[in-house]
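The other protein chains are all here in position, but one chain of the complex has been omitted.
We just call them A, B and C in the order they show up, numbering each chain from 1.
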Amino acid sequence: MIIVMKPGAREASVKKIEALIESKGLTAHLSRGAEVTIIGVVGDKTRLAGANIEDYDDVDRIVPVTESYKLVNRKFHPDNTIVTVGHKKADGSSSGVVQIGGDSLVVMSGPCAVETEDQIIETARAIKKSGAHILRGGAYKPRTSPYSFQGLEVDGLKLMQEAGEETGLATICEVTSTEAIEAAVRYVDMLQIGARNMQNFYLLKEAGKTGKPILLKRGMAATIDEWLNAAEYILAEGDSQVVLCERGIRTFETATRNTLDLSAVPVIKEKSHLPIIVDPSHATGVRRYVAPMARAAVAAGADGLMIETHPNPATALSDGPQSLTFAQFDALMKELAPLAAVCGKKLD
Amino acid sequence: MIIVMKPGAREASVKKIEALIESKGLTAHLSRGAEVTIIGVVGDKTRLAGANIEDYDDVDRIVPVTESYKLVNRKFHPDNTIVTVGHKKADGSSSGVVQIGGDSLVVMSGPCAVETEDQIIETARAIKKSGAHILRGGAYKPRTSPYSFQGLEVDGLKLMQEAGEETGLATICEVTSTEAIEAAVRYVDMLQIGARNMQNFYLLKEAGKTGKPILLKRGMAATIDEWLNAAEYILAEGDSQVVLCERGIRTFETATRNTLDLSAVPVIKEKSHLPIIVDPSHATGVRRYVAPMARAAVAAGADGLMIETHPNPATALSDGPQSLTFAQFDALMKELAPLAAVCGKKLD
Amino acid sequence: MIIVMKPGAREASVKKIEALIESKGLTAHLSRGAEVTIIGVVGDKTRLAGANIEDYDDVDRIVPVTESYKLVNRKFHPDNTIVTVGHKKADGSSSGVVQIGGDSLVVMSGPCAVETEDQIIETARAIKKSGAHILRGGAYKPRTSPYSFQGLEVDGLKLMQEAGEETGLATICEVTSTEAIEAAVRYVDMLQIGARNMQNFYLLKEAGKTGKPILLKRGMAATIDEWLNAAEYILAEGDSQVVLCERGIRTFETATRNTLDLSAVPVIKEKSHLPIIVDPSHATGVRRYVAPMARAAVAAGADGLMIETHPNPATALSDGPQSLTFAQFDALMKELAPLAAVCGKKLD
Partner (left out) sequence: MIIVMKPGAREASVKKIEALIESKGLTAHLSRGAEVTIIGVVGDKTRLAGANIEDYDDVDRIVPVTESYKLVNRKFHPDNTIVTVGHKKADGSSSGVVQIGGDSLVVMSGPCAVETEDQIIETARAIKKSGAHILRGGAYKPRTSPYSFQGLEVDGLKLMQEAGEETGLATICEVTSTEAIEAAVRYVDMLQIGARNMQNFYLLKEAGKTGKPILLKRGMAATIDEWLNAAEYILAEGDSQVVLCERGIRTFETATRNTLDLSAVPVIKEKSHLPIIVDPSHATGVRRYVAPMARAAVAAGADGLMIETHPNPATALSDGPQSLTFAQFDALMKELAPLAAVCGKKLD
């Protein structure tokens, strides 16, 4: 931590801060410049909790030197985390097991919302055939308006499980409450924390206690630093099976629903050991931009993709305009295979 | 709802949409221009749920004409809502009763986090003396890092109650989970939904069920339209006692923690009948900008203010750098009284 | 300047940087922490131009300690700058002289674009009667589309001069090119650099060479730091008569055209000695939000306002929807007088 003093800071002010730092068992290093004096603090800065140095006389500002997240930080954990999704069946065989963060490109697909048994089973079969690995489908839908379809809840989870069993796909559902978590751990293989709940720290802790693989979407206005701190909440509960998902941030541009921040892929790869996938469907909100942005995500180095599909987007209860038809999804998967190969990933 | 067709849209595409609209019992009005045809849809548009007209051939886009929020919409409820905070004591007398949205300027103040009995009692006394109406203090703190102080939880609520009883101030606490709501309804007069939970729809519904006065802060990346839809979730549960709070939005500017969007005050006053207050402390994150922005909020027409104070900001466990000392708060209150008078509000 | 090394930086890397710093006649102060080493650089950092220390081995990042702007920086020039606008007439008498940055609230008003002699004379008389000090009117209009009205150019400047002479108001016009500057210095009292040209550094230098009072609007995506650096370009040419104008920044919110960042007022007052005024018309883009935001600007401490007025907004060639009628402007001026008084400013 570095303390930057104001120009003309009084000697007494500097001394007072030095004394504070040393009283906490830390060491202060002074650099006196022509204009300003800076004080480097050496040691465990958590000892300074409750001492708001910004509030001391003649202090201009504090510059943090180290990140507040530790468990998700590549500096302290250099090796890539590989997250395994799937489960053992009653007969001991495993179902839908897939690894995210290794040398395979993992594709999650399915409808925004689970609507009917036919819809989800049909979708699971279609995406399985095209090569997807994990079935997505929302049972608890966070919707801007209370008058929009809110999801089938537990019935939706059961349909997800059924579709997973039927096809051998692993499954993922968003959870929005403790109750949803309790239900979801019974029926699906991976829990999703959505963008709107990225800083619902209570939910993060509850999810972290399950030990399940968790997909943590980036909040619409979350910096990468805040996103990694949110992941830290989950790891701090003992759950290291976290996958990050970039899904667009909010900017002034309205041609797309959000602005897909693909630079987040190399930034996350540098700062953290956690896998990162990309959701071009929610990011763009427009079906015809999904394929180019899916390709771009793979080329940027993403570990996987989440792509919305629907048997009949024109009748989808949620997010129809961004859902691909099965034919479009199949065509995209055929495009992605050679692209992934060029980028050093397998799609199989 | 208006459907804008693409240039050169085929007649068959137009007919198909007309047929869809009429099959739902609605009426289609066509305007055929030189370049494009537009179709106005007359009637209850919720009948079109599940029909994604964007997905029909030759459709360029859909333009909504009416807002999705109804209960909070001034168009349908022209009179200002006045929210009453406070409670009856065991002896039948009322404690801390104050009305928000009328002709008084209501000031909420207190520390970011409840830390100790001394701290909160001392604060309550000081702000009461300076003329504040409601004591704020966090017991459940949403913090970016899991390693920051997370709040005293129920013990904090009890201290808030004690401080309220002691001074006759009404009290408000943020709630971040169902458990927190259950506890808070017992101890404090008003519940706060924080910025990070503005689209935690599950929490909004749970809060709405309590019937308590609720302060709904604007999310950092929430449009005013989304904010009003979030309020609609609460009113849809039957709780009409909602006060909105502008607390800054996230932009590229870093001189302040967030960018206080004071234009939201006249916009909300126009679009909704709900009261709106302003929190310059969280918006700016810098103590010396709090007073000017508090004054500006009053001049913009806000119904109240939320201002952080602390007995000793230099040792506050949370948000010290933006907290006013009691002397600074007292000076601000003295400035606000004549300003409020000029702006048609009473501060007493 | 502070150099933060990466965790585990090699001793050789640290030595190499120390050697570089010392080779430039500067002093390096090392603070070796448990995790990272930081190096404080003491001395004139411009000596390091052309040495990209970010590019040295094991460097994590550079933290600047001092601002790059000097002439506009309050740290080095603590006294408020007062800018005088107006001119001497041929007979030696002065016309329209007004001071910005002192204890008076200065109001500039007029149409977005000069359209006709009648329009601008009528406007000048109306705003003069209501108490405005400076007549604004665009002769060179930067318009998003090439098919929108682009301004009357020199003819517009002449009409501005005529209206100024007629009423005794000082005048201001936006300049968008060297040619426009050359013409404007002959006809009007103050030059405006618009938001879209805030980082047109060539134009800033040319304007700075005129020695005229200059109003520098903030760019839509400009940080306060960049804005002050833009002002520094003008002062570096020898022209210290600069007034800043906050006019809204671009954010995700669409209820207003831009988001008026009123916090910029206290921030600028702290960081710089230059006066700052506020333009609520361009910021909101909506007539009915202009008055509340004008009031808020005064309460935040602005030195003046720029408010669009038009004899008949419904036929304005540019920005009609945000222009006040003369009656609305007059009512606003009557509101502002007592408000300014409460805030320590005179409006006369």
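Annotations
The criterion applied here is as follows: contacts are C-beta pairs under 8 Å (C-beta built on N, C-alpha and C of every residue); 3 or more make two chains touch, one makes a residue touch a chain.
Since the structure is predicted, the reported quantities are computational estimates derived from the model, not experimental observations.
Among A:Ile39, A:Val83 or A:Met293, the one in contact with the hidden chain is A:Met293. Touch with the chain that is not drawn comes from one residue among B:Ile38, B:Ile82, B:Val97 or B:Ile121, which is B:Ile38.
Residue in contact with the omitted chain (choice from B:Thr81, B:Gln150, B:Gln192 or B:Thr251): B:Thr251.
Remark: the omitted chain is touched by one listed residue; of A:Ile172, A:Val265, A:Leu324 or A:Leu347 this is A:Val265. Mapped onto chain C, the footprint of the missing chain covers residues 46, 49-52, 54-56, 68-69, 140, 142-150, 176-178, 180, 196-197, 199-203, 219-221, 226, 229, 232-233, 236, 250, 313-317, 320-321.
Not every partner is drawn; the one left out touches chain B at residues 2, 4, 7, 29-36, 38, 40-44, 63, 65-66, 75, 250-252, 254.
Summarising the interface, chain A meets the missing chain with residues 221, 223-225, 249, 251-256, 259-267, 270-271, 283-284, 288-289, 292-293, 295-301, 338-339, 342-343.
Rule of thumb we're sticking to: only the chains that are shown with their structure count from here on.
Per-chain Cα centroids separate chain A from chain B by 27 Å. We define each chain's centre as the mean of its Cα atoms; on that basis chain B and chain C are separated by 32 Å. The set of chain B residues touching two or more other chains comprises 221.
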